[in-house]
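Got a structure here, written out as structure tokens. Questions coming.
Every protein chain but one is kept in place in this view of the complex.
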Amino acid sequence: MQKREILDFFTKNRSMSVGISILLIYLIAAIFAPLLSPHDPYEQNLDVRLSGPSREYPFGTDQFGRCVFSRILYGARISITIGIAAVLFGLIIGSGLGIIAGYRGGLTDLVLMRLMDVLMSIPALILALAVVAALGRSIPNMILAIGINALPLFARLSRSSVLSIRTMEYIEASEAIGTNSFNIIRYHVFKNCFSPLLIFSTLHTASAILMAAALSFLGLGVPPPTAEWGLMTAEARVYLRQAPYLVIFPSMVILVLVLGFNLIGDRLRDMLDPKLRF
Amino acid sequence: MRMKKYILKRLLWIVPLIFLVQTLLFLLLTVIPGDIAVLIATPNAPPETIEALREELGLERPLIVQYIDYVTSVFRGDLGKSFIFRLPVSEILVGRLINSLELVTVGMMIAVVAGIPLGVIAAIKRDSLYDRFICTGVLFGISVPLFFIELMTILIFGLYLGWFPVSQRGGPIWTVEGLRHIILPALCLASICLAMIVRLTRSSMLDVLSEDYILTARSKGLKERVVIVTHALKNALIPVVTVIGLQYGFLFGNTVVTEVIFDWPGIGRLTYESIIMRDFPLIRGAVLCIALVFIVINLLVDLIYLRLDPRIEYD
Partner (left out) sequence: MDEKPLLEVKNLSVNFYIRHGVVNAVTDASFKIRKNEILGLVGESGCGKSVTALSILRLLLEPPAKIMGGRILYKGEDLLEKTEKEIREIRGKEISMIFQNPLSSLNPVLTIGFQVSEPIILHQNLKNDEEVKRRTVEILRQMGIPEAEKRLKEYPHAFSGGMRQRTMIAMALSCNPSLLIADEPTTSLDVTIQLQILKLMRNLRRDVGSSILLITHDFGVAAQLCDTIAVMYAGETVEYGSAVDVLKDPKHPYTKCLLRSIPRIDVDIERLEPIKGSVPNAMNLPDGCRFHPRCPYMIEDTCEKIKPEARQLTEGRLVRCHLYGR
């Protein structure tokens, strides 16, 4: 019975099932990269440099004769990690700040929210660039640089939810008898905000992956020779004419992963909260 | 009267906002990196050279003095001197900023002019083949990495077909060369924003079309075209306009990628180069400049919004 219901859900939600399938394939690629990849992603073989797709090298080889397919499989680990970690960072820190701002009110609220205004007044990619410029190139720094852009959104969302809950009678009652209402509020915020938080997290993961790719493409993400999709595209730029596949494969891989997150996020929004626009 | 007061309030808020942005940039780009003199000197420079550099840059002063000096000099219009170019930062920025504004604005205009009609038609012909095509296109548009679109554009229109130049600015936009040079980067930049505008226009238009006042308009005997253009579109555009400000910032961020790929001499590429060359005054100046532009544009968009929606109370 339950199996049927699950099956029913997926046949009725085609875009959701496509999105989830994409995600599963990428997760498998990331987890089992060492088993699935035909070559060592860092092994150079200068005899076969810039050779097109073949049976031995499904996606061809790059300027150092490295197997593009293997590098793409390993790249999944980095992109998925950065995308999800950046959003988790924004979600946890952001909604934490929002709850504190809404709960404490007054000066704390003012200061925290103005701080969010400051973050919002710098375009996302520029802010990420500035953070990387300050901290240097590494995966944790990329996560921070991208995650910081998600702070204002999650902070505002949870803050407004706290403010609406504060006026509820049960909170007033609990404050009247002197119990600590912070935990009650925290619980209710997550209960009330669950669907928008879930939707925004999914959609934000999509843009976080795109931003990570852009940073790496600019050479301000992970340092070479790491197998990362944006970096691979950047390195292949010089060979655009001779070997366009070197640009096309990693870019397409990014496109499909981001598409997967967007498909799931869109569908979640339609199902859980159709009034949200983004 | 209330409107004037509101605008004044918004204008005054820019000053503390800029001050806060400066503080953030000072923390990020002066305090965190540590000894900047070591960072910018050649790897094996002798200690005397580093010492001299530190002296020259005023880095031996206490941080608080440097901070106050930085903040106050910015409000005097002095953004410091570039390490690399050995020129005042403000001098370098002006021309680059104008080039970027040109690129981003042309891109934005393309996106708006194309996006709004596409979204409106998709909403009117809801669930039609056209609508499905548009929705699929939108989904791809928001998922594709900008550099991929740009590299493919260069490959097809520049390298294979040879229709347009793929690097550098070709002079003022009203000249043929200027137009030929801006067309590809502006189109690429527009494409990522186009998807967002189409999607928002469509959903906003769908909301409006189900409103009671649309039924009222139809019951008057108005033509469907009048119902759509006069009664629906103005309402549907309100949320679209609010998003255009944010999209401007989105484009200003992404123009870094565009300018690097198309070798466009704008502030985005300058930011990128200054980061690569660790020219900290230049980074701070460029980021501050972009933030200021973004703040002003958001203010302008809010003012347009006020004009569009008579229900707004100014507070």
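Things to note:
The chains carry the letters A and B, assigned in the order they are written, with residues numbered from 1 in each.
Just so it is clear, a contact is a pair of C-beta atoms (placed from the backbone, for glycine too) under 8 Å apart; a residue touches a chain by one contact, two chains touch by 3 or more.
What you see is a predicted model; the values in this text were computed from it and never measured.
Across the entire complex, contacts from the unshown chain go to B.
Considering the whole complex, the residue from B:K5, B:R61 or B:K223 that touches the absent chain is B:K223.
From the options B:F75, B:F133, B:W163 or B:Y213, the residue with contact to the unseen chain in the full assembly is B:Y213.
Seen from chain B, the chain kept out of the figure touches residues 211-213, 215-223, 230-231, 234-235, 238, 308-311.
Here is the rule we go by: only the chains that are shown with their structure count from here on.
Centres computed as Cα averages put chain A at a distance of 22 Å from chain B.
Partner chain B is touched in their complex by these residues of chain A: 114-115, 117-118, 121-127, 129-135, 206, 210, 213-214, 217-220, 230, 233-234, 237, 240-241, 244, 247-248, 251-252, 254-255, 258-259, 262-263, 266, 277.
Those residues of chain B that touch chain A in the complex are listed here as 16-17, 20-21, 24-25, 28-29, 32-33, 139-140, 142-148, 151-152, 154-155, 159, 200, 203-204, 239, 249-250, 252-254, 256-257, 260-261, 271-272, 275-276, 278, 283, 287, 290-291, 294-295, 298.
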